[in-house]
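The complex appears here minus one protein chain, its other protein chains still in place.
Presenting chain A:
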């Protein structure tokens, strides 16, 4: 058989490979990553809260900026109290958000409330911005009967259907391809909403991150990937884990709250990784102090507000007192509350409880009735 071949104009010879669109080159040259001078870090204000380029000033109204500040500081206050309560053994585990408050509030403010959020575990500020009550933060950490998650997950694994914040899970990066899928479905709904997906730079090394970025690009999903590049994945510094720099935002909408617009915001994790971690074992106290004292999102925004006469020492004192009182009230209430009914151990495994789980639940009760003095029944709802 005569093969029909495409004819080429020798004067205009271009590669015909289906896998890429490119020109030929006649010399061997490897493409070198530019790690010395990376993608620039976008900033709107300097460390003293001064707007650098007026054309980029989002001109946010005073009430909105005050709200940002109050949500960031409220989160900070909650972090301090819950961190201490873990040290005292009152809750089993905690993860603070120190130094990353700006990324949460800034990005959350740029979204609409019905945009769907997938997170990792260090994005409590997004929930705080959306109005998740202190009582429910505490209920989840204490795993009491008010917890929407029915006390099944470790502390800081928050979720809220009403606030479109998908429940957090521990396995890293699994939410990334899920966010792409949700964005695909949202696009088909034609509901004019987007999905945002947060993850740390350490999680970006997982295969699921590769999956999620590739799927969202090839399937054209309206998703914002928001990478919190805080320099450390527990003890592993960024230069040892990943040189990740671009979050590939497929969304028309961008983060425009003025706190940060970089696709992969650069900042430092100021606290320990979690309450099970002592970060002084692998990083210097000086480094942490620099970020805490001189380049903190809260202090930067406070400088900005002070310069405009929107905030002073008096307001600061009053707000500190008020926010501390609110957190303590919620804290004490959560601590007094009973744990959920033990039968909730068996529900929601499936949509309906299958017969074998019903049998196991009955068997547990028979056992617990016989040996009740060996179980902490008084701490649970009956």
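As a convention for this text, contacts are C-beta pairs under 8 Å (C-beta built on N, C-alpha and C of every residue); 3 or more make two chains touch, one makes a residue touch a chain; residues count from 1.
Convention: contacts and distances are computed from a predicted model.
S.K.: From the names "2-oxoisovalerate dehydrogenase subunit beta, mitochondrial", "ADP-ribosylation factor-like protein 6", "Light-independent protochlorophyllide reductase subunit B" or "DNA replication complex GINS protein PSF3", which one matches the UniProt record for the unseen chain?
M.R.: UniProt lists the chain left out of the view as "2-oxoisovalerate dehydrogenase subunit beta, mitochondrial".
S.K.: Which residue from A:159, A:202 or A:297 sits in contact with the chain not drawn here?
M.R.: Within the whole complex, the residue contacting the unshown chain is A:159.
S.K.: Identify the residue among A:176, A:270 or A:288 that touches the chain left out of the display.
M.R.: Answer from the full complex: A:176 touches the omitted chain.
S.K.: Looking at the whole complex, which of A:79, A:100, A:115 or A:147 touches the chain that is not displayed?
M.R.: With A:79, A:100, A:115 or A:147 as choices, the missing chain is touched by A:147.
S.K.: Return the single residue from A:285, A:349 or A:368 that touches the missing chain.
M.R.: A:349
S.K.: Just the residue numbers, please: which parts of chain A touch the chain that's not shown?
M.R.: 116, 118, 147-150, 152-153, 157, 159-161, 166-167, 169, 171, 174, 176-186, 188-189, 207-208, 210-212, 214-215, 218-219, 347-352, 354-357
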